[in-house]
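This is the structure I want to talk about, given as structure tokens.
Of the protein chains in this complex, all but one are displayed in their positions.
For clarity, chains are labelled A and B in written order, and residue numbers in each chain start from 1.
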Amino acid sequence: MDPLALFTLQVLNALSLSALLFFIALGLTLIFGIMRVVNFAHGAVFMLGAYCGVAAQTATGSFAASLLAAPLAGAALGLAFERSALSRLYAREHSAFLLVTFGLALALTEAIRLIWGADARQTELPAVLAGIVFVMDEPFPVYRLLLIGAGGLCWLLCWLGLQRTRLGLLLRAASQNPTMTAALGNDVGRVRAMVFALACALAALGGALAAPLLSASLGLGSNVIIDAFVIVMIGGMGSFIGTVAGSLLVGFAQTFGNFYVPELALGMTYALMITVLVLRPGGLFGRPE
Amino acid sequence: MKPADPKLVLLAIALAGALGFVLPGHATTLLTEALILALFALSLDLLVGHARLTSFGHAGPWAFGAYIAAAQLLVLQIPLPLAVLVSGLATAVIAIPVGWLCVRTGGVTFAMLSLAFAQLGFAVVFKWNAVTGGSDGLAGLPRLGLPAGREVFLLFVCGVLAAAYLLAHGFVTSPLGRIVAAVRENEQRAEALGHDPRRIRLVVFVLSYFLAGVAGALYAGFAQFVSPELFFWTVSGHVLVMVVLGGAGTLVGPMLGALALFYAEHELSALTESWGLALGLLFMVVVIAAPTGLMGWLRAAVGARGR
Partner (left out) sequence: MNITRRPALAALLAAPALSGVSRAQGQPLKLGVPTAMTGTWAALGAQVVRSCRLWAKTVNAEGGLLGRPVEFLFEDTQGVPANCLRKAQEMVERDRVNILLGLMASSEALAVMPKLADWNALFISSVNGAGSITAEAWVPNAFRANTSGPMGARALALWLRNSPQTNFFSLSLDYAWGRSSVETFEGLLTGIGKRSIGSVFAPVGTRDYSSFITRIRQANPQALYIALTGDDGTAFLRQAAQYRLFERMPVVTETVDMLFTRPAGDAAIGLVGGSRYSFAYDHPANNAFVARFRAEYNELPDTYDGEQWQALEVLRAAVLKAGATDTPSVVAALRDLQLNSIKGPLKIRGCDGQAEQQGFVVRVARREGFPVPAPEVIATFTAAEVTPACRASNFS
């Protein structure tokens, strides 16, 4: 294979992986930035998205339906959980969140197994997305281009949302100083509920987008959550631009690492995280706590 | 009567040891494993409860201790009590550089750094096939230097647990332990008084890793088997849940939390395949209903009766 074609292909591979990781990491960092909650259930929500997506597509025959159903299910779950459990705990220590989100992860995983069974579930992509394009004479899946586009679009919309809307302003304010924001007459409780629902919707959408690559299976949640943590830590907890950078860094490190040094692939992301956190304890774009 | 009276705790551990002579064999074995986990949770409480360093990588020292013990038992064939002590010390030694890097940070960053080191350990034992047995682990570890019989092993575990508890309790109530508390409550103030927070935290870190290494080594002797799963992050999550469930910062609480979670999981999973659902919901209820964990709940109950 021509070296330039190889390189281009690998960059595209890395970008598509980064895009997928971005969906789950973005929600995690939002929740942390605004609510100071480390959400251990985020991987399980991602998995829920994959299952809901597959179920929706099986029922309606439309892939678009899966991209709609998954975030809706994620948002509904997030909202219900925030209102019924998290909202009672904001005055408490970090450890309370740990236990309650850990509990959600356990319960959700088992609920999914009860509903859909232990076997993996899958659907086929519509013909137009299952096709290929040629990049320097090498075939590349159309669907991965869609992933890159979806990741980019999500990044753009979130950035515009944060910078240009009143809600974005409120979010940034709540992330920097929740007491002050509340004192100014804003309903912090509502902001938190919305943020949690939005973050869960993003993770579930990521799951639905990942389903055509992976199929929906029970191991999905616990695998992906650690990668997402790594991204958020590398980028800096609560930093939007940091999450973008972290997703790209981890996506590229895994893609190129698996190619050139597969023997080290297992420990690579952790070594990367240790290096970043030792040099910059707050992450690349964050402030130290 | 305060539930955290050390004499009472030692009495309870002694009683647990005596149970080995009356319980049926399998129940003794179960209790032994539960008490090893209690020691593991106790070691984490020093970090989480007393230094407020929420480690999410405590599987690291636990598995490290277990593998060091496994190597000694397999290669050197030394008595188990000696292997346990050496493993604890080796874990304490490795804790110095790891801790030096970790304790500079706090909060979530500390949690994730400790996690990264544990996962790195997982990667190393997983890949280093020739020495660690890779994904298959090392099986058939001999249990030397102890008279046969599970009552004896239970007594040994109880002895180690009692010693570890005394050490932890002694540390927390010592002048150094009070400085740890001072650093935890107000770092600037403690610094102004001439204490180096990083060094103080490192001391707690090393002590905690020492005890976790001892617990892991005991586990290796107990199961006569080690595998990379011991390093996995789910183990870290588990022991952290034990500490929080029992009540962080009370030493006794986390031990009770370990027993409670271990037995709850064991019994639930025998009862239903959907034990995960039951346990998950239980966590949520406990967090909301009992803010200070089992220990707080127990204290309230005892206090009410005392009155």
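Please note the rule applied: contacts are C-beta pairs under 8 Å (C-beta built on N, C-alpha and C of every residue); 3 or more make two chains touch, one makes a residue touch a chain.
Computed from a predicted model, the values in this text were never measured in an experiment.
S.K.: Just to verify: which one of B:G140, B:P175 or B:G194 makes contact with the chain not shown?
M.R.: In the complete complex, the chain left out is touched by residue B:G140.
S.K.: Of A:L213, A:I241 or A:V278, which residue touches the hidden chain?
M.R.: The one listed residue touching the chain not shown is A:L213.
S.K.: If you put the missing chain back, which residues of chain A would it touch?
M.R.: Chain A touches the missing chain through residues 1, 6, 9-10, 13, 16-17, 20, 109-110, 113, 117-122, 124, 130, 132, 138-141, 143-144, 210, 212-215, 217-220, 223-224, 254-256, 258-259, 262-263, 265-266.
S.K.: Even though one chain is hidden, which residues of chain B still touch it in the full complex?
M.R.: Residues of chain B in contact with the hidden chain: 24-27, 29-30, 33, 126-127, 129, 134-137, 139-140, 223-225, 227, 229-230, 266, 269-270, 273, 275-276.
Quick note on the criterion: only the chains that are shown with their structure count from here on.
S.K.: For chain A versus chain B, what separation do you get between their C-alpha means, in angstrom?
M.R.: Using C-alpha averages as centres, the distance is 32 Å.
S.K.: What residues on chain B touch chain A, complex-wise?
M.R.: Touch residues, chain B against chain A: 48, 54, 101, 104-109, 111-113, 115-117, 119-120, 122-124, 126-127, 233-234, 237, 240-241, 243-245, 248, 274-277, 279-284, 286-288, 291.
S.K.: For the complex, give me every residue of chain A touching chain B.
M.R.: The contact residues of chain A facing chain B are 32, 38, 40, 85, 88-89, 92, 94-96, 98-100, 102-111, 113-114, 222, 226, 229-230, 233, 237, 263, 266-267, 270-271, 273-274, 277-278, 281-283, 288-289.
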